[in-house]
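The structure under discussion appears below in the form of structure tokens.
Note that this complex is displayed minus one protein chain, with the remaining chains in position.
== chain A ==
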Amino acid sequence: MAEAAAPPAAAATATNYEVDLGNLMAYDPSHHLPAASSSREELRKECLRKGTELAQAVADALFALPATEDRDGPMVRLPPPTTRLPREKHLPRPKPPTKWEQFAKMKGITKHKKNKREWDEQTQTWKRTYGYDRVNDDKDIPIIEAKATDEPGVDPFAQRREEKKKRVDKQEKNRLENLKKAAKVGALPSHIQLAATALPITGTKADIPKKSRKKDLEDVAGMASSATASGGKFDEKLPGEKPPKNPGKHRQFLPVVEGKGMGNKEKQQNDKILNALLSKSSEDQMDVGRAITMYKVKKEKQRRKDKEKSSSSNKLKPQKKSLKKSSKKKA
């Protein structure tokens, strides 16, 4: 009887059900639960009954689809779901072209496939074009012929190695730049991460100013604050500013009363000055060399004075005549 009742019921209510075959879902929006089904068991039975109807509705639609017979059973192709669900992740973003790709496109350079193996003339064998033991490997060259332009004292083998290293480093740098560009648009390959290693440091170590210490800064601040005519006495203090720690030298007043230690210091200082004064007059030792020069200088000065006196007396007369007359007179 149940079997007889089920198909017409399904047919009647099928129009009310919303069936989303893509998700194998059926929804009955019009169903009212009878309020009487207060007991749990009744509710369960009611739900099962309704659930069976809905499952039947899905099955009706599903088994009506054209099926292809597979080894494991009949296969059907599901229509796209009508209930749209959100994505898990964003759509894959296109990778921006690398700098070389841009350049190649501009110049019309197309990529062409190379053979993996090539004939090596030197060893007369087939070799790979890349990696260890490759064709035309720089490392395998036993002799490099000298050229006229060669500089003496330069190892050509070392030079080759260095050049190769430079090329590799450059390529690595370019790769990093391209990856950075890709990371900017969020198209970095998921297996690669760009990690910051250190803060950017420009220039050499000598360029970096030495880190000033706390004391240095305090000294400078103290000097600046006292660099006014009043020694910073009338300057307005900033909130939280502390008095300068190194305000400069103070005059030290020594105790007047005599005593031990500090009390004795004033006496010592005065003694020192007195001694210096007294010793200047008492211990005037004779410096022979200096005395001789002093004597000589004195004598020289005296002679010059005398000479001047004699010449000044003849000043009024003309020189030639005077010479003659004086000679006559003397004679």
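Criterion: a contact is a pair of C-beta atoms (placed from the backbone, for glycine too) under 8 Å apart; a residue touches a chain by one contact, two chains touch by 3 or more; residues count from 1.
The criterion applied here is as follows: contacts and distances are computed from a predicted model.
Look at the chain that isn't drawn here: its UniProt entry, checked against "Coatomer subunit gamma", "Fibronectin type III and SPRY domain containing 2", "Tetratricopeptide repeat protein 29" or "Ribosome production factor 2 homolog", names it "Ribosome production factor 2 homolog".
From the set A:Leu43, A:Ile109 or A:Val168, the residue in touch with the chain omitted from the display is A:Leu43, counting the whole complex. Shown as candidates are A:Ile109, A:Ile141, A:Val168 or A:Leu194; the residue that touches the absent chain is A:Leu194. Contact residues of chain A toward the unshown chain are 3, 6, 23-33, 40, 43-44, 47-48, 50-52, 54-56, 58-60, 62-64, 67, 70, 72-78, 83-92, 175-176, 179-180, 189-200.
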